[in-house]
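For this view, one protein chain was removed and the others were kept in their places.
As written, the chain order gives the labels A, B, C, D and E, with residue 1 at the start of each chain.
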């Protein structure tokens, strides 16, 4: 099993979710995060003093998937989250050791 | 060492924490997340227009543990987070490469 | 490639980011979390009833890095996040399977 | 010419008194916003929309019911000192001729202005209840109770004193309603809370008390300031006349004493909290202000400003102890309404004896007992009927999820709140 | 001696009426805060600073423009019933001698107090617009429009009735401005919304309606209460005199009816929402209150309190249907301003016929048509010019990012909001 963790632009969430559902991903977990990277922050002025907000709001979308879905899933995210502008984010892939569904105690693939 | 990441219903946090402490887990880190899965979202109406909120609030509870605690820890979470109703969440297990305590520079098991 | 996940005290964020940039880490992702550990929570009183807030606000700083940067990165965080007082946090290291930049479809090291 | 001058003097004086009533009523209406902000700041975010809806709704229901029947029950004709009469709607205003007739009984201000001033009082009584039952009571059951309380229960007990009933005859002295408004509201609230039970999670299995912090303390503070301001109308308007020197002096005294009692209540509440808990608990300061206000309401015209301050300060101390005690008794009142309006209301009624020579202990006790007993029992019955029929409490899962989504389909702060950790 | 007494009576009466005007004006000024809170509660957090800035700014611009030229256009000399005259700044106050001359046309209250009262009305008209165009219109373009509306457009149509122009002659009856203020504001808002288009994401590709919940409903509720309170000044002050029995009675009637209409609007709005959507949608209750207030504004002096309640209740029902309908027509009005002030404003003008025998259907329709047509067309032209020159809408990326950072460089709640998930 694989664990996909994608950092995306927040307004792409709906597209990404739709794309993932389409390829057969059954569940996902989303976290609000702040990202720092090549995309630069914007300048704010508060009462005359300027400052840069370096961190940009991003979403982290995580999904556990069976190995065979890896390729399709990555392409799906890639396409759905793409704008071509800097700051689009990244997809990270991890090995997932085990997975259990709390409700049923199913484990492994059945629990995804 | 193992890294446990459990998605649970928010109101189960206290139970899970107690159960984990009981089996000897010393620390944990909790994140507010939104989950999408079999459990369906609820309908809201705002000024006459209906809409579905697909994402449900969940908590992600993460803990680094020594390998030998894996079995007990999983069972503890399983029991404490269980309601039997859809949306109870999942437990994911990862291999943890290294762990360091910032305060003391202890590493590995001692740092858990 | 490695995935570093560090739990730190919130007010150390700027120091940690500066230190990481200095050793060549190009991007990072930050999440607000609540931590439970050796550091005990504080007592609050609300309308005469006392209660302990066990969970302390922490930040989780995550970065994907090439293997060769591991040592330097860990030392950088270690130094920057260190206060010597309880609750300084931990650094966790994971094996990162794959990494893709959504904007360019670059993969692996180039995508970091 | 003399006659015209006299008439014009009457006209002017009538105009000034009417305007004074209207300004006072406007200020009391504003108290509805104060209760709303106070309560919405002291509940959790998931129950905020519902408490807002309850407050806007109850004020509106109070106005309608009091117009339809309440005002006439309270101030209409009756041959019994216990049972008021009944009739509907409010008749027109005084004619110019009636006013100018000039006798002792000639009306000296607008009848409709009187209605307006009275109607906002009813809403105040009902507002007290919404805070105590917050975070667990069904919305529409609450509204049904509001119909009964504002249309019937409050007018009946109001009639006993202000309508010229038996409590008035007994010499019960309650200037602006520490008992008639505040204790009455608190009595109905107590009945509700006893039937409802505490919020889930408020008291642990071992009986320990789990605080449930309010989501927005600036709002609670704003609400307190609004109430403080509105109280100048509540008490100040209750002199019922401003247009001569003595009345004007009396109104001024009432304003100043109302302000001093509230100020002293704040200081007393904060100091008490600091001494008891080691923290300057803001919510106790706010409750102290309200306690000072409730305490002085029964007699803001007679004490000196120093005595008024003392009366307010005692209220501020009392309210802290009362809140802690009720919590120990597992009577769950999220905003402290029963303590502020009930316990301190009783104190206020007794404090009248300190400066008002016309008041008697018997009279005051009679008022306290009769108002409490009647409103408590009548309310209990109504709540019981509601409980047996439509139900008064949402089910456990809904309570966990929050009243807002279940009852109103909305979230108060949809962008801000996640699942709060460790709260 | 007789003379001195008569003079002193005039002095007192002048003082009381002036004071009454000032208190009323102060209350209407307070409505600016009400609109600000209402609107800032009903937009998303990323557009909150900008709506705050717009509201504070528009009130200020309205005051300045009305002083410079608007007041004189509206109430100055003119020989045509259609075209008002023009002159600048407001002249000084009445002399004591003029007042004491005592004839029928002698001024009976301060000229400057009158200006103060009138100037806050202008701001109200402009406030209506800011809500409807929220979350997408450029800040400085909005301010430019405010200059024109408050300096020229509103004064012209105001002249037609209150300045003694042709609508007054036609018997158009609009006590405190359901049409002159509220419908006018809504007409300008409609013109703007049609040119602006809906907020991005509000309507889906298949035409489905995506709700965009407001970020802070306690603020929206507070705003409604503030407006309710301020409306006592808005309507109550429009009697223009309080210093004799009949005027005082009339003012009292206006206060009571204003309150009853709002209360009935809340109840009607909530019940309608409950029946239609199965939820007690708070925002519909709040819009119901405002609808009740707008509905009664055209004639709060003549109906009985029962009739006033009915007029308000119809407004409360109407507003719900109107909001839903406009949404289906993809006219995106984030706060419901066009429904509350426009649709219900028309209802209020027609409802005058129910109790005011002097009003005629012809007169009312003439007023509705002329005000709507003129303000709509004039505004449309101004908006069009702005659109072609400086532009009226921020670009898509800025809209996504939020107006606050782009226009004001600030966040309303910098510590609270992340990127809201699933909203």
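Just so it is clear, a contact is a pair of C-beta atoms (placed from the backbone, for glycine too) under 8 Å apart; a residue touches a chain by one contact, two chains touch by 3 or more.
Everything quoted here is computed from the prediction, not taken from an experiment.
Novice: For the chain that is not shown, enumerate the shown chains it touches in the whole assembly.
Specialist: So, spelled out: the chain left out of view touches A, C, D, E.
Novice: Check the options E:26, E:152, E:306 or E:354 and report the residue that touches the missing chain.
Specialist: The missing chain is touched by E:26.
Novice: Which residue among D:106, D:217, D:331 or D:365 touches the omitted chain?
Specialist: D:217
Novice: Even though one chain is hidden, which residues of chain A still touch it in the full complex?
Specialist: That gives, for chain A, the contact residues 34, 41, 44-51, 53-55.
Novice: Given the full complex, what residues of chain E touch the hidden partner chain?
Specialist: On the side of chain E, residues 1, 5, 8-12, 14-16, 18-19, 21-23, 25-26, 29-30, 32-33, 36-37, 40-41, 48-49, 52-53, 55-57, 59-64, 67, 89-90, 93-94, 96, 99-100, 109-113, 115-116, 119, 139-140, 216, 219, 222, 407-416 touch the unshown chain.
Novice: Residue by residue, what part of chain C touches the chain that was omitted?
Specialist: Residues of chain C in touch with the missing chain: 10-11, 13, 30, 32, 34, 42-46, 57-59.
Heads up, the rule we're going with is that only the chains that are shown with their structure count from here on.
Novice: Expressed in steps between touching chains, what is the minimal separation of chain B and chain E?
Specialist: So the least number of steps between the two chains is 1.
Novice: Could you pull out the chain whose C-alpha mean position is farthest off from that of chain A?
Specialist: D
Novice: Ranking chain pairs by how many C-beta pairs touch, which one is first?
Specialist: D-E
Novice: As a quick test, compute the distance in whole Å between the mean CA positions of chain A and chain B.
Specialist: Distance between chain centres, rounded to whole Å: 18 Å.
Novice: Measuring from the mean C-alpha position of chain A to the mean C-alpha position of chain C, what distance in angstrom results?
Specialist: Measuring from centre to centre gives 18 Å for this pair.
Novice: Let me have the rounded angstrom distance from the C-alpha centre of chain B over to the C-alpha centre of chain D, please.
Specialist: Taking the mean C-alpha position of each chain, the two centres sit 46 Å apart.
Novice: At least two partner chains per residue is the criterion; list those residues in chain E.
Specialist: Correct list: 213, 277-279, 281, 283, 420-423.
Novice: What positions in chain A touch 2 or more of the other chains?
Specialist: If we look for residues of chain A contacting two or more partner chains, we find 30-32, 34, 58, 94-95.
Novice: For this entry, which pairs of chains touch?
Specialist: A-B, A-C, A-E, B-C, B-D, B-E, C-D, D-E
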